[in-house]
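Worksheet: the structure to be examined is printed underneath.
Up next is subunit A:
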Amino acid sequence: MSMISIRKDWCKRCGICIEFCPVKVFAQEADGTPVPQNQDKCTVCRLCELRCPDFAIKVEVTEDESK
Partner candidate 1 sequence: MSQNKSLRFMQGNEAIAEGAFAAGARFYAGYPITPSSEVAEIASRRLPQLGGLYVQMEDEIGSMAAIIGASAAGKKSFTATSGPGFSLMQENLGVAVMAEVPCVIINVQRSGPSTGLATKPAQGDFMQSRWGTHGDHGIIVISPSTVEDCYYLMVKAFNLSEKYRTPVVFLADEIIGHMREKAVIREINPEEIINRKFPKCDPKDYKPFEREEDGIAPLASYGSEYIVRLSGSTHNDAGFPDSRPENADKFIRHYTDKIEKNKKDITIIRKYNLEDADYAIITFGCTTRSALEAMDVMRKEGKKVGVLQLVTLWPFPDEEIDEICARVKGIVVPELNLGQLIREVDRVNSYPIPVVGVNKVNSLSISPYEIIEKVGEMEKCQK
Partner candidate 2 sequence: MKYKWQLILSGVGGQGLIACGGLIAEAAILYESKYATLSSSYGVETRGTFTKSDVIISNKEIYYPEVMKEDIVLSLAQVAYDRYVSKVDSDACLVYDNSLIAEPKESKAKQYGFPFTDLARELGNTTVANVIALGTIIKLTGILTEESLLNAIEDAYKEKPKVMELNIKAFKKGVEIAQ
Partner candidate 3 sequence: MSKIKYDDYLIKEKLPLFWCSGCGNGTVLGAILRAFATLELDKKNTVVVTGIGCWGKADDYISTNTFHGTHGRALSFATGIKLANPKLKVIALMGDGDGATIGGNHLIHTARRNVDITAIVVNNFNYGMTGGQYSGTTPEDSYTATSRYGHIEPGFDLCKLVEAAGAPYVARGSAYNVVQLEKLIRDGIEKKGFSFIEAISPCPTHFGRLNGMRTAPQMLKWIKENSVAISGAEKLSREDREKKFIMGKFTDKDIPDYSQKYQSIIESCTAEAGGGINNEI
């Protein structure tokens, strides 16, 4: 399992994570803020974290699966 966290104070709502997630994990709030709605689909490719221009996304692998 993965845990995707978004720092809203750093996020500028550019939409890159939403657009380019290969498995469409993110939904978008009215103001453009990404919401990791479908976290269960996440393959931990980390492209959202790597591409985020604002260091606002962290993808962490939760304890039990990382073993």
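List of remarks:
Criterion: a contact is a pair of C-beta atoms (placed from the backbone, for glycine too) under 8 Å apart; a residue touches a chain by one contact, two chains touch by 3 or more; residues count from 1.
Behind the choice of candidates: all candidates are chains of the complex that A comes from, given by their letters.
The model shown is predicted, which means the values in this text are computed figures rather than measured ones.
In summary, of the candidates 1, 2 or 3 that share the complex with subunit A, the touching one is 3.
Those residues of subunit A whose C-beta lies close enough to touch candidate 3 in the complex are 9-10, 12-16, 18-20, 47, 50-55.
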